[in-house]
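Comments concern the structure below.
Missing here is one protein chain; the remaining ones are kept as they sit in the complex.
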């Protein structure tokens, strides 16, 4: 479930953010704990070997290697690489979130223009919206792990009521790989049918309903297309490797030089690498931001709740086009009336 | 209340900004004063302990820790992390501000196309706009602390005149969680009704009125959706922790080394950490920018005045569709007429 | 007046930019001259005191303070803070410039669809455009210092011919604070009237004219809204203070250490702080870029010429809808005709 | 073939990215392997000459050159130049990807509004879509190496069935260089013809079909225009040369100074330049990201599969407008019906 923390940061206080630190889900702690512990263990092993297992002359060599690495750590570009990379991922995340598909507009337009309190009118409105949501499910099944898990087969969709047996058969009769458009083709056809039946009073109204359904569909397709052609793998490789190689080198470079008589020893030996650990913590979690945002359809704590969205869409959709259809309160003068 | 300072910076002078420094509200002083004082107190305590309570050999250890920390402070990434983070928050702030919902366009279109000087015409126009504003209130109650405080219950809305008792009952009769769309469904229905009654002369005009109402509604929903799925918590964690850990380490690292005979002591002992304080001041307030912009619906000094906007919308709305309806001055030749 | 230098940089030569350096208006010289001189004077005073007024032991303390400050100057973040801040201001400047309101499209559409060579037709077209420009004046009076100066009262607008006495009375009869929409309401009403009178032949054409007027109005409102809620003051505070504090500290930190026998003196004493002055020059003018772009409606050399725009709009507007109305040259075969 | 790795990174784990490292195609390994090996060889040669072939005094000179270069390496700007350059290329890549041309919307609109189950109706719908895909092929032949290879001549297009012999002749009869628009002109004409034949019931529907075809065409033209005027060559020159010169200088600057009695020798001689190699690896692949994204129509591993898109478009297109035309399942009450 997406973690919503906006309520808690309504007003900025010095302690605002600290309130957010105590939950484990979607937190920075959870994100880097594994890397942190692994790194500390390996660091510790190397440290113990250096302190206890090496002979004098081996220690000297080791210390020279430490110095060599430490001085050249800056060769690996981290800050700007991470900065621009995360920035790009935020842009892509935002673009996709804006197109995730809230069904309100198609519903409101359908309720506005497809008229009729009779069962036929109701059926038309309900089915148009159901097909739109069904289309969303079809897209989400391809890109979202959660929706795929919830609807592993067409039968599970039928069982959940989004599809009837008849529709399923019809759906399966198409001999083509990419079938997401079928539901929308059905929905569009129904709108045209409704015009022919006189439920829609004007060609212009048809256009308006179709237009909102089209926007809904195009948004979903954008999400799908983003999934079809991700950012070149190379970019991810570079950033991820840079961060990991940096801290790999750090395993050596950040060792305390404590050998007596060593040239330029660390001023104090506190055994535990506090500051390098902080560095690992912050850079690694900086990288994690990008990883979390790169594919928001997964099952990370902060990934989008596609299933909740589908439920919201079908419930709100039915409420708008059926329960809420053409029921404005009686017109009265308001209290500001002069 | 949002602080509007544009009038004072119309023209750029060397002293332009200094004029803005003397107010407390929404100022940088207010933003970081607590953190600053806390930090100085802890710094002072540590300083006093170091100077007075430690033995010679303890001082040496302490000084080595100071040196260790100081040299490794740069491990914690601050500048670029903050730069990109604030930049992202500015983008999101701007996006939402553009969609906060000024009702002018729906009003002007309603006044243009829903005709009739009779009470019926006036009622239609007034009620359509009132429903739109009511929808805005419903959305703002969910995302804005101020509006929530002003309208804690539906009764308070009825009392303020945005809703009648009848409408409230109707509103409550819906058995669904997310009810923001109801008011817009009403407004749309009224537009359709107006067309049937002949107050709107053409289907195209219906389309135009609906279109502007829809844009108004979609904008509000964007704000709402941004609230539903905020930026992953992880990002905020990382930035906030980086800044705070940095200055936590600074408490040690920025201590004056004054111990006589110490290796490499601070050239001068001025007791008060002027420069570290400036650093804290600027980085902490850099972070505060992001915090303030992250949730502009709260009660910070610079947060948006949602209540003022609602009042503006209802007053201007009523003026446009009722008082100002179809009252163009008589057509005369203008003075440029040849 | 905005300085237009595009003509001079058509083609890039090594000396291209130097041609632009010799004008004073809107130049970098003018922008920072005051700060520069003040800073140099204070720097000089401190320098003289240090060289002439201080005793030996005072000099040593002073030099230690210089060293302390110099080494810690980097604590104040400048580069990235300024970079992102200016970048944001450029974005906002661009956004607003694109919406400043060129009336060409509404005019061309009015000329296209509101027909009639008679006086009535001409009056309709002229008045619609005049009201649009009047609306622009109303908005600019609120946000632009120059337009406010030109039109301090409604009478001055009447005198300039943008409004008649009758219209002014009508305008004043509205009992509401925010009146910018009134002119557009009038313009819209006239369009509707023109349709009823048969000057516009089709409902669709009404829609088109209204649509362009609406875009014009919405653009103006965007400018207005940007003025209503500026970027949080905090951001400006932080950036401005950072730059100024930096150079305040520089007054000490950049002093030449010339005391004989001083530890680590400046290698050469050239009395005049050439390089720090350059630093002040560039950072201060970097900041000025943001200040100039933050409010482009003021009276800086580079601020927008709102008055010239209003004049252009009314003249071009009248020419398009009246002089240029429906006067296409006789249709002939062109010379490419086969 | 574009490498799609989204499925594998659905959920962020510490080992998420490492799974992606083991494939060669589109990987960072493949991107820089040549540069890396060349650089290492030259580095090795220089190293061997220095260690074995030079006399004592020559070694000293060489070491001084090494020191001279090393200290001044920072003169060449790399980080920010690369950061902004890659960021710009990502933007352009994204812009073009969004306009690559998915035919779904034109198809769905054609299926919705061009009616008729007869052969005539089917022919109209099929041919309109075929012409749109043909237009896409024409554009892609100009900008994409892959499509050019697949369709080297018009005959190959005819053979693939996208064009008939008659159409080819017609196509060739135009005496003009830029012929991409011809297919769209045909498609538009067919839509108009369909209206005249009564297959389209309303002028508004014509508008809607044309509108979607136009969007499809305009998107393709955007891609084409981007190809016509690329980013000024200068920018690419600067970035590419900066990176390559940097590592050219590194060949000298990063040599180990091992000469006995040398001033300030490298603390340890490990023969193999580990850290400089990492630097080359990361900066060079950072540059490669830009190169790969600059022209995504080529034959890199991560370039877009224009041919697959054409196939998808024609298959899905035919399925939508023909097989899926007007076949909504029979309307029934859904299971949520109360």
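Letters are used for the chains, namely A, B, C and D, taken in the order the chains are written, and counting of residues starts over at 1 for each.
Just so it is clear, a residue touches a chain if its C-beta (ideal position, glycine included) is under 8 Å from a C-beta of that chain, and two chains touch if they have at least 3 such contacts.
From a predicted model like this one, the values you see are computed outputs, not experimental measurements.
Visitor: Consider the whole complex, including the chain that is not shown, and state which of D:109, D:190 or D:278 touches that chain.
Guide: D:190
Visitor: Taking the entire complex into account, which one of D:21, D:242 or D:331 touches the absent chain?
Guide: Going through D:21, D:242 or D:331 one by one, D:242 is the residue touching the chain not shown.
Visitor: Just checking the interface: what residues of subunit D touch the absent partner chain?
Guide: Per the touch rule, subunit D residues meeting the hidden chain are 31, 34-35, 38, 61, 64-65, 67-69, 72-73, 75-77, 79-81, 83-84, 87-88, 92, 119-120, 123-124, 126-127, 130, 143, 145, 161, 164, 166-167, 170, 174-176, 178, 181-182, 184-193, 203-204, 206-207, 210, 214, 217-218, 221-222, 225, 227-238, 240-242, 245, 249, 288, 291-292, 294-295, 297-300, 303, 314, 318.
Visitor: List every residue of subunit C that touches the chain not included in the displayed model.
Guide: Interface with the chain not displayed, on the subunit C side: 2-6, 9-14, 16-17, 20-21, 26-28, 31, 78-80, 82-83, 86-87, 90, 94, 97-98, 102, 104-105, 107-109, 111-113, 201-202, 204-205, 208, 266-268, 270, 275-276, 278-279, 282-283, 285-286, 288-289, 292-293, 302, 304, 312, 315-316, 319-320, 323-337.
Following the convention adopted for this analysis, only the chains that are shown with their structure count from here on.
Visitor: For subunit C and subunit D, which third chains touch each of them?
Guide: Expected: no chain.
Visitor: If I average the CA coordinates per chain, which chain comes out farthest from subunit B?
Guide: Farthest from subunit B by mean C-alpha position: D.
Visitor: Could you work out how far subunit A has to rotate to sit on subunit C, using CA atoms and steps of 5 degrees?
Guide: In short, 145 degrees.
Visitor: When subunit A touches subunit B, do the two copies use mostly the same residue numbers, with over half shared, or different ones?
Guide: At the contact between subunit A and subunit B, which are copies of one sequence, the residues are largely different (under half shared).
Visitor: Distance between subunit B and subunit C based on Cα centroids, please, to the nearest Å.
Guide: Going by mean C-alpha positions, subunit B sits 24 Å from subunit C.
Visitor: Just the number, please: Cα centre separation of subunit B and subunit D in whole Å.
Guide: 39
Visitor: Where in subunit B do residues touch two or more other chains at once?
Guide: In subunit B, residues 31, 79-80, 83, 87, 204, 288, 292 touch at least two other chains, as defined above.
Visitor: Would you identify the shape of the chain contact graph, picking one of line, ring, star, complete or other?
Guide: line
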